[in-house]
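What follows is one structure encoded as structure tokens, with my remarks underneath.
Only one protein chain is missing from this complex, and each of the others stays in its spot.
Every chain is named by a letter (A and B) in the order it is written, and numbering of its residues begins at 1.
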Amino acid sequence: MDAQLKGYLDKLSKLDFSKMYNNDFLHTWDKTTDELKAMYLVADALRNLRERNISTRIFQSGLAVSNFRDNSTRTRFSFASGTNLLGLQLQDLDEAKSQIAHGETVRETATMISFMADVIGIRDDKYIGEGDDYMRQVSESVAESYEAGILDHRPTLVSLQSDSDHPTQSSADLLYLINEFGGLENLKGKKVAVTWAYSPSYGKPLSCPQSLIMLLTRFGMNVSLAHPEGYDLMPELVEQAGKYAAESGATFTKGHDMAEAFEGADIVIPKSWAPYAAMEKRTKLFAEGDSEGIDKLEQELLAQNATHMDWHCTPELMAKTAKGMDTIYMHPLPADIEGVSCEHGEVASEVFDAHRDGLYKEASYKPYAVAAMIFLQKVKDPVAMLTALEERGTERWLQA
Amino acid sequence: MDAQLKGYLDKLSKLDFSKMYNNDFLHTWDKTTDELKAMYLVADALRNLRERNISTRIFQSGLAVSNFRDNSTRTRFSFASGTNLLGLQLQDLDEAKSQIAHGETVRETATMISFMADVIGIRDDKYIGEGDDYMRQVSESVAESYEAGILDHRPTLVSLQSDSDHPTQSSADLLYLINEFGGLENLKGKKVAVTWAYSPSYGKPLSCPQSLIMLLTRFGMNVSLAHPEGYDLMPELVEQAGKYAAESGATFTKGHDMAEAFEGADIVIPKSWAPYAAMEKRTKLFAEGDSEGIDKLEQELLAQNATHMDWHCTPELMAKTAKGMDTIYMHPLPADIEGVSCEHGEVASEVFDAHRDGLYKEASYKPYAVAAMIFLQKVKDPVAMLTALEERGTERWLQA
Partner (left out) sequence: MDAQLKGYLDKLSKLDFSKMYNNDFLHTWDKTTDELKAMYLVADALRNLRERNISTRIFQSGLAVSNFRDNSTRTRFSFASGTNLLGLQLQDLDEAKSQIAHGETVRETATMISFMADVIGIRDDKYIGEGDDYMRQVSESVAESYEAGILDHRPTLVSLQSDSDHPTQSSADLLYLINEFGGLENLKGKKVAVTWAYSPSYGKPLSCPQSLIMLLTRFGMNVSLAHPEGYDLMPELVEQAGKYAAESGATFTKGHDMAEAFEGADIVIPKSWAPYAAMEKRTKLFAEGDSEGIDKLEQELLAQNATHMDWHCTPELMAKTAKGMDTIYMHPLPADIEGVSCEHGEVASEVFDAHRDGLYKEASYKPYAVAAMIFLQKVKDPVAMLTALEERGTERWLQA
């Protein structure tokens, strides 16, 4: 067996992740630390196999259903890639082309698309509370239909971003850091600045920063969260991130000064998001069908954003970090790059350009994060299966 | 060999269905009774294999082309599932994104999408006469192109609903009944009420009820068709259903009283549809490009519908059936459920809720109906192939 793969499997065999089998992956905080570690190891193992041209196809047939209730390129292609890697065929539920009756229950639609679906990936990140609620309903629906004998299996869910969490993104982020720092254990004690940054556009989801603070604190990283006053995240998540930090022996600080957060940081992750209170208001307006109110709110938020243009990632700010311009800069992409996609935005083009390769590598882990989540849902004994796949040695791409 | 599978294959080997090979499946009434029986047995055999995790993949590559000229969720996913089960890759012909020239002939488009298409599934159910006509043209076109040596094979067609028939739906319905009653032979003599029901929406296709009366009468079921005056189905189909009933020793009654139809019924299938005469008028208006006329007709029909709100499936009506609320209630879904998707509609929520599991099971047979139709079109000796698939024993979903 390949030495690197053996390393992953040795670590994997020491973890308890049995509850991931036949289960969903909706939030990282639903998972134990062992389960998360297992997911990173499986992701790296699948990457190891693919890069050595060994097929990891575990399905001869079966559908992976995607349901994007918001636009997506990166996550769409990551889901397409990760499911294809395992042998599933992608089938998109395009609600515009479907015959989902007014008032049709979620349970009905969920069951109707699931007769041969092995996994369902959902993005629903627009309105506070709704995405999580929708995914929970879909999950319960297919579980009920499985228990009632309607489905011959239980399709498992992968969240492709809700309004609270973006687990495939933050998992890709962590996989990137694990591989950059040579192991999960090496992340302990590293300082990460998770900060707000100015964007000329409106209503970016809170799930990205929330996903980060909830994940990084669990592995002993010292997280400094900073944003202008009024740009709070969901309070219960911020509180939980503090608890995670305490448990892992790390620090979790909150502040309103970008430069302070950057001070001595080993990793910086500045990104725009909308204020939680405003997003709650927007959700309420949406529920009331008040589109005029939504437009008005948008204008207010853009005006509010515009008072914080000084929150942007510049070479000057990078100079305050541990390694200056060499300090790791991360972003889920696409970023608002000054002079490229906007005049004023999240990041100066010098910073972005210097970190482009790293940013793209960060993104490259997402298909593996998706595949690993599904692999752990679908394979009872992942160590045995990964071993079997290497032994089978089927070429992914036939060579001659 | 698995005993259940053996049972299916023993029955299958006694039937004559040789003409299904390389042929289309456009209407159940194009098929002999033996051919229909073969299709149900193959559907159940494929289900048996899949549920035992045995791959039924018979294609290493090949396209299944879908052409939905009307919205669809259930049938779209059933086609995606059934074709995937056999190893085909779905490719949708989205007429909005294609470069089909004004006046381009059906033969041309049909040929252009077929060079590597093994099967073509079409839904075209909006205008009386048009769907069947379009499918016939596509079928003749690919046959011509095959005979002319342009195509190296003859792609076969599966109707995913025309204006006259909805064969994958009624076949799923029959598969459900076969499995509920423990065999096709046990359906003989059962009373089925196929009735109209009120819907607040407009112009539901006639193909569902027509498909049912044309199919159930062939297997000795006593069918009571009931609808308000003026809501006639296509007269030639109603007449043929009567002949089928006579041939199979069953009864076929027509009336205008929902309660009478429900009296002593073993199965009830109440569903809305538009009056045939109105649909013919609408088709004419559409051909004339008279969109104002179409809107006016819609208003008239909605008003006409509204005078029949008492045609809905209530617990009181269910009480008149053979087993009261336990009597089988069926619907192709989505149903207009009172208090859920509408105020007044096809079915009371108590009735729907009590039968939800059954309704979802009914739907679960559709992917197998699709797969069985294709299997019989593509496999010369289905008994031998199903035997070979079991012997091959490739796991659909690799286990470790």
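Rule of thumb we're sticking to: contacts are C-beta pairs under 8 Å (C-beta built on N, C-alpha and C of every residue); 3 or more make two chains touch, one makes a residue touch a chain.
None of the values given here were measured: they were computed from a predicted structure.
S.K.: With respect to the chain omitted from the figure, which of B:Leu26, B:Met39 or B:Leu93 is a touching residue?
M.R.: B:Leu93
S.K.: Where the complex has a chain not shown, which of B:Met1, B:Ala306 or B:Ala384 is the residue touching it?
M.R.: B:Ala384
S.K.: In the full complex, which residues of chain A touch the absent chain?
M.R.: Per the touch rule, chain A residues meeting the hidden chain are 50-51, 55-57, 68, 71-74, 76-78, 80-81, 84-87, 89-90, 333-334, 336-337, 340-342, 356-357, 360-361, 363-364, 366-367, 394-400.
S.K.: Taking the full complex into account, what residues of chain B touch the chain not shown?
M.R.: So the residues of chain B touching the unseen chain are 58-63, 65, 89, 91, 93, 97-105, 107-109, 111-113, 115-118, 145, 148-152, 378-382, 384-385, 388.
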